[in-house]
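Heads up, one of the protein chains got dropped from this complex, but the rest are sitting where they should.
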Amino acid sequence: MLEWRPRREPSRLMRALSPLIAIALTMLLGMIVFTAMGYDGFHAVGSIFVTPFAEPQRWADIGVKAAPLVMIAIGLAIGFRANVWNIGAEGQYIMGAVAGTGVALATYDMTGWWILPAMALAGILGGMAWAAIPALLRVRLQVSEILTSLMLTYVAVQLLYFLVRGPWKDPDGFNFPQTRMFTADQTLPTMMEGSLVHLGIPVALLIALVAWLLMEKTTAGYAVKVVGLAPAAARHGGFSAARTTWATMLLSGGLAGLAGLFEAAGPFGQLTPQFPVGYGFTAIIVAFLGRLDPLGIVFGGIVLAATYVGGEIAQSTIRLPQAATGMFQALLLFMLLATDVLVRWRLVWKRRAAP
Amino acid sequence: MTSAILVSIVMTLVAASTPLLLAALGELVAEKTGVLNLGVEGMMLCGAVAGFAVAFSTGSTGLGLLAAALAGMAASMVFAVLALSLAANQVATGLALTIFGIGASSLIGAGFVGRTIPRLGPVFPPALSEHPWLRMIFGHDILVYLSLALVLGVSLFLRRTRPGLILRAVGENDASAHAIGYPVIAIRYAAVAFGGALAGLGGAYFSLALTPMWAERLTAGRGWIALALVVFSAWKPGRLLLGAYLFGAVMTLELQAKAAGISWLAPEVLAMAPYLATVAVLTMMSLGRRSGRLDAPACLGKPFSAS
Partner (left out) sequence: MNQPREQEMPPRLALAHISKSFPGVKANEDISLSVRPGEIHALLGENGAGKSTLVKIIYGVQQADEGTIAWNGTPVSIPSPKAARKLGIGMVFQHFSLFDAMTVIENIALGLDEAVDRETLKREVAGVLQSYSLPLDPEREVHTLSVGERQRIEIVRCLLQKPKLLIMDEPTSVLTPQEVERLFATLRQIASEGCAILYISHKLHEIKALCDSATILRAGRVVATCDPKAETTKRMAELMIGAELRKIEHGTQTQAGAARLAVNGLSLPGDPPFGTDLREVSFEARAGEILGIAGVAGNGQAELLTALSGERLAERPEAVRLDGKAVGREDAGARRALGLACVPEERNGHAAVPDFSLADNGILTARHRLPLAPHGLISGGAVRRFADGVIKLFDVRTTGNAATARSLSGGNLQKFIMGREIGQAPAVLVVAQPTWGVDAGAAAAIRQQLVDLAAKGSAVVVISQDLDELLELADRLCVINEGRLSAPRPVASLGIDEIGLMMGGVHGAADGVEAAHA
């Protein structure tokens, strides 16, 4: 008879392995579900999880999509570890892009190297400002940041619609609801000729490294972990939960804002109503796939980016609907949460005791 | 003519409030046992798409409603297995359920976009349901009356019955309830399933009654507002009824404004209103209870394992 037994210590091996087990289970389950739904399940899974890695011409695309996911997920993960559940990164991402675009529209007829850094700064501040609202409400009034940060995402989306349909509409844009295209000084430099690979990718990697050092080697990172794991012990040790909440909310808001600005000043080159693609939500999955560890998140970001790329491939090759990508991503998160049980428990074979 | 406008305002108000009330009431029962299921939006979407698909395929709205309740319940069971049996983090699992609901409903609904079905009709005969002003009372569909009856039923159940007492006890102190010998996990499963069924019906209200059609993310965040409503209600069904109708009113602002001929306000600002109102209400609730937090179930959101 198989029986679950609690482990005395969490398993380090399982902590590392469980994301891989979750991916394998997701592929298996996905294959079954999509076959049952009448699609070619084997090829669906293949196109989504394998093809993007197998074809080198897709790698640039993976990188471009992974960069914002990694940046947002790192901020979220640090918050999650402090038990700060900012799930409104999508809104902060939008507001970062909006703030940066504001700078871009104001500097439309100017040139100079300083314009892009100014936009980036505005993006960070925009995301931070949007995250500051739930932070303030939680620290001062104990309002759950889960609901407020999410509600503000819907507000941000409407604000974006309002701006691109109204005051920020391109005067030469045939009445399309979108802003002007950014100028050369307002666009991220590309790293490779003829591709979309932009400055965001090395920046995301650098952020991951710095965040890892912060979490593992400094008392600031220690504070985040203590506040999340044992609030009473944190107070006892002289760490302030309020300060940690502020810091993690502003950090995650700032990173989401920067990611939004990079997306606006990179692949989009303007703001349109299609700008919110859900990176802020997908980043939650990335954070968990990376086990809330900044270096793990780089891996998680690449996997989730590949599912976007693969989803597009599957759309054209086997006519899989676009929504299938979202299904795979959600299945992956379910499997991650389920396999987490292996870290805390182990399966043992137990013979039934004689009656 | 103003009375006609008044009647139509009441009708839209009731229609906008009902799905909120259904979903929030289900969540309230789940939270009373100490389970925080953030997957309401996902369960609503599952219910919405299943209800529409079955009603469209069979031509029966009744079967559609049944399918919606079952779909919401099935989705809630995924949450229950992870969060209750495997003791996974409830916040993360609830989020996963919402992301899953969005993906699954879009995928299933892809084939139904643009199709229409007959709207869920009123319960009472036309003499009453189409009467110029009596229709304010008799002109609603079955889910409206069901939601009101459920508020009364849940309220009595929680306050007056022994199973209700046990249910509250599980949310108040799971360890004690377990020590006495109550099956904590099983009771939570049942409450989560009830919450899932009601969320499914709430979702189906969008696809069968409000706008008898399917579109991606049809519920537009109402599941999250339902969660906020539970906080607003201080976990009391009566106050939940009040809250749901208040929010229904906010949500119909856009329509009301159009009807009243207000055009200077951008439609986007009106569309923001329910979400801003939610933030404002949550803030006011916190301002109002600076001393202690006796109203929330003491074990809300905490995982329990019986060993």
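General remarks:
Note that the chains take the letters A and B in the order they are written out, and that residue 1 is the start of every chain.
The rule we apply is simple: a residue touches a chain if its C-beta (ideal position, glycine included) is under 8 Å from a C-beta of that chain, and two chains touch if they have at least 3 such contacts.
Owing to the predicted nature of the structure, the values given are computational and were not obtained by experimental measurement.
In the complete complex, the hidden chain is touched by one of A:160, A:226 or A:306, namely A:226. Of the listed positions B:63, B:166 or B:266, the one in contact with the omitted chain in the full complex is B:166.
Touch with the hidden chain on the side of subunit B covers residues 162, 165-166, 168-169, 172-173, 175-177, 179-182, 291-294, 298.
In the full complex, subunit A touches the omitted chain through residues 5-10, 217-220, 222, 225-226, 229-230, 232-233, 235-240, 353.
Here is the rule we go by: only the chains that are shown with their structure count from here on.
By the touch criterion stated above, subunit A contacts subunit B in their complex at residues 6, 37, 85, 87, 133, 137, 141-144, 146-148, 150-152, 154-155, 158-159, 161-162, 165-166, 281, 284-285, 288, 321-331, 333-334, 337-338, 340-341.
Only residues 38, 78, 81-82, 86-89, 91-93, 95-96, 99-100, 102-104, 106-107, 110, 216, 220-221, 224-225, 227-228, 231, 266, 268-269, 271-272, 275-276, 278-279, 282-283, 285-287, 293, 307 of subunit B touch subunit A when the two sit together in their complex.
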